[in-house]
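Right, chain A next:
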Amino acid sequence: MIWADVFTVVLVTAGALFFFAGWVGLMRFPDSLSRLHALSKADNLGLGLVVVGLLAQASWPYGVLKLIALWLLVILVGGATGQMLAGALHAAGPTPEPDRRGDAARDAGGTR
Partner candidate 1 sequence: MLPDPRLADLPLVVALLALALWLIATRHDRSAIIGFTAYGLIVAIVWVRLGALDVALTEAALGGIMGLLLLMAAARLGDAPDGPPPTWPLRVLVGLLCGAVTAGLAVLVLTLPEPAPNLVAAVAEQQSATALKNPVAAVLVAFRAVDTLLESAVLALAVIGLWSVGADAAWGERPRALDSDAPDPALVLLARLLPPVGLVVGVHLFWTGADHPGGPFQAGALLAAMVALVWLARLGAPPPVRSRLTRVGLMLGPLVFLLIGLAGVVAADAYLAYPEALTKPLILLIEAAKTLSVAVALALLVAGPPALPRARP
Partner candidate 2 sequence: MTLAAVLEPWLAGPRAAELLFPLLAVPVLAALLAPLLGARGARLLALGSLLLGLALALAAAAALLAAGAPLTYALGGWAAPLGVELALDGPAALMLVLTAAVLVLVGLHAAGEFRVGAAGRRVTLAFWTLLLGVWAGLNGLYLGRDLFNLYVAIEVLTFSAVPLVCLKGGAAQLEAAFRYLLFALLGSALYLLGAGLMLGLHGTLDIGQIAAALAGGGADGSATGAVRSGSLAAVVLMSTGLLAKTALMPLHLWLPPAHGGAPAPASAVLSALVVKGSFFLLFRLWLDLVPDPGALHIGLVLGTLGAFAILLGNLMALMQARLKLLVAYSTLAQLGYLFLLFPLAAGPGGGPAATAALLQVVSHALAKAALFLLAGRVQVAFGHDRLAELGGFGRALPMTLVVIVLAGLALAGLPPSGGYLVKSLYGSAAGAEGWGWRLVLDLGGLLSAAYLARILAVAVRPAAGGTAAPHLAERPGGFGLLVPGLLALAALLLGLLPPGWFALLDVGRAEMASAAAVAGAMRGALAAGGFWSSTGPVLTVALAVVLFIAAGQSAWQRRVGALGRGLAGVEGRLREWRVAGALLLAILLAQALAVLT
């Protein structure tokens, strides 16, 4: 099963890289919408890669189906909350608030 393990390691590592990139984006991007964008990338693609990587290790059929269901759920919830946050930011007005950067970033991170 060595090839399955290699497959898993490669894909999970790639997924972890996306998460890391999402984290860097969360910390470094100047305004809330960009930070949100970075986070959704991590959620959708990063988690997707991790899930696909783990599929090689999961039992057939229920383990595999559970992992896929998990991914779909996160996409649904992440997408919806991202939309809601963006809507709230839009309603609050276009000006980024430099002094409250930390706060807004944590908002985006914490409600996931």
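The candidates came about this way: all candidates are chains of the complex that A comes from, given by their letters.
FYI, a contact is a pair of C-beta atoms (placed from the backbone, for glycine too) under 8 Å apart; a residue touches a chain by one contact, two chains touch by 3 or more; residues count from 1.
From a predicted model like this one, the values you see are computed outputs, not experimental measurements.
The candidate touching chain A in this complex, chosen from 1 or 2, is 1. Those residues of chain A that touch candidate 1 in the complex are listed here as 73, 76-77, 79-81, 83-84, 87-88, 102-103, 106-107, 109-111.
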